[in-house]
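One protein chain omitted, others in place.
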Amino acid sequence: MLKAYYHLLIRDLRLALRSRHELANPLIFFVLVVTLFPLAVTPTPDALQTMAPGVIWVSALLAVLLSLDRLFKLDYEDGSLDQLMLSPNPLMILVLAKVTAHWFLTGLPLVIIAPLLGIFMSLPAEAVIVLIYSLLLGTPVLSLVGAIGVSLTVAVNRGGVLLSLIILPLYIPILIFGANAVDVAADGLPVTGQLLFLGAVLALALSLAPLATSVALRITASR
Amino acid sequence: MWHWIQRFSSPKHFYGMSAPLIKWFSVSALLLGVYGLYLGLFVAPTDYQQGESYRIIFIHVPAAWMSMFVYMVMAVSSGIGIIWQIRLADMVAAASAPIGASFAFVALVTGSLWGKPMWGAYWVWDARLTSELILLFLYLGYMALQSAIEDQRSADKASGLLAIVGVVNIPIIHYSVEWWNTLHQGATVTKFDKPSMHIDMLIPLLLMAVAFKLFYAALVLVRTRNEALYRDRNRRWVRELVERL
Partner (left out) sequence: MNWSEFFHMGGYAFFVWTSYAITFAVMLANIILPIVQRKKVIARIKRSIKREQIEQNREST
């Protein structure tokens, strides 16, 4: 079982690394959207600092949302998803492997580039550190919950807007606590509570989302 | 037992059984609603804080309760549909969504019309209004998914699963919105909270809540009958029934 998890993870990472330019797209999108805000609103450091947590978190959320498509779509189209569903390994484990790969390819790069954006938005150093922690705990949840949405819409043509319609409401708790943690840290206050909440949601998503995703795949992707 | 449930939940049996129920539910909803409105608009005393504007409560609160109740009905019947493969349960879930969405819409509109005299603005990011708005989005997502998938069976199961995921999420969403609201509460003072309510206000409120519930029961039966007719359009019982109409 662990072997299957590991092999699928490696396969997905290898496949993605073959098309590197596509890999960078969500990242560029993330940086670009954040850059728009100082241009649209105001570049004064004070105003930027108030907006920063929300802007960075919303942009991260949208970047993950845009990248979700490649989680199952290609596999569905070339039939390898059917192969996965026929395999003797529990589908939950395979789903978890695919979600892990997705996180390594989108969530982790977002976490790594986030300090740069923190500097763009004139966040103080403590807040940047909390931003990294909150993204580290929050982005896996975005991938896990997103996987449910993708698996429900995988058979729908042009399901992009539909996907955001069904996924974004479910992302709200993560957004609230993630952005608030950074906000509070910028004021120099403790953020343990917020990070614990994000951790608890991560644990919940980790245990339930793969199950829901595998049920959804059996419903929608079986031909 | 199993056999009995199967027979009982067949769309054909349901269709025959539901006609008198619709009549009963709608008549009693009408009677209770009229009586509740009479008590609420004429008998209930004026609120000492909010004046007459509080009379919106008699539709706002029942609508908000119903919007949550209908979502629960949707999720539970979706679960029954997915686990036990009972088609009637899927039909009930699909029929409930537009009704629940309209209750959520009513709760939002009346809430904002109530908010204007109370808060001085039509929209305040109050925890309950925000949660209600998110609930409306959940309904819209369910309906969008239901109509996007062509194959009826997988549309039912997929949107049913979404409803269940939504139910798991609702407490988390609700909690985080409440928490977010207490942080940012400066301008908004929640006047909706009342430690105790005058009995003359409470009785019409409860009457209206029951009337709304009966109204929903009648509507969901009518809509489920439509779903049954449409989905079984190639089966014999529908053919025979339509030819007699």
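Observations on the structure shown:
Each chain carries a letter (A and B) given by its place in the written order, and its residues are counted from 1.
Simple rule for what comes next: contacts are C-beta pairs under 8 Å (C-beta built on N, C-alpha and C of every residue); 3 or more make two chains touch, one makes a residue touch a chain.
Nothing here was measured: the structure is a model prediction, and the numbers come from that model.
Although it is not drawn here, the omitted chain touches the following shown chains in the complete assembly: B.
Among the residues B:Val34, B:Ile83 or B:Val242, only B:Val242 touches the chain that is left out of the figure. Residues 41-42, 46, 51-53, 55-56, 59-60, 63, 98-99, 102, 105-106, 109-110, 113-114, 116-117, 215, 219, 222-223, 225-226, 229-230, 233, 238-239, 242-243, 245 of chain B touch the missing chain (whole complex, contact as defined above).
To be clear about the criterion, only the chains that are shown with their structure count from here on.
Between chain A and chain B the centroid-to-centroid distance comes to 32 Å (mean Cα coordinates, whole Å).
The residues of chain A lying in touch with chain B in their complex are 148, 152-153, 155-156, 159, 162, 165-166, 168-170, 172-173, 176-177, 180, 197, 201, 204, 208, 212, 215-216, 219-220. Remark: chain B residues 82, 134, 137-138, 140-142, 144-145, 148-149, 154, 157-159, 161-162, 164-166, 168-169, 172-173, 175-177, 179-180, 183 touch chain A in the complex.
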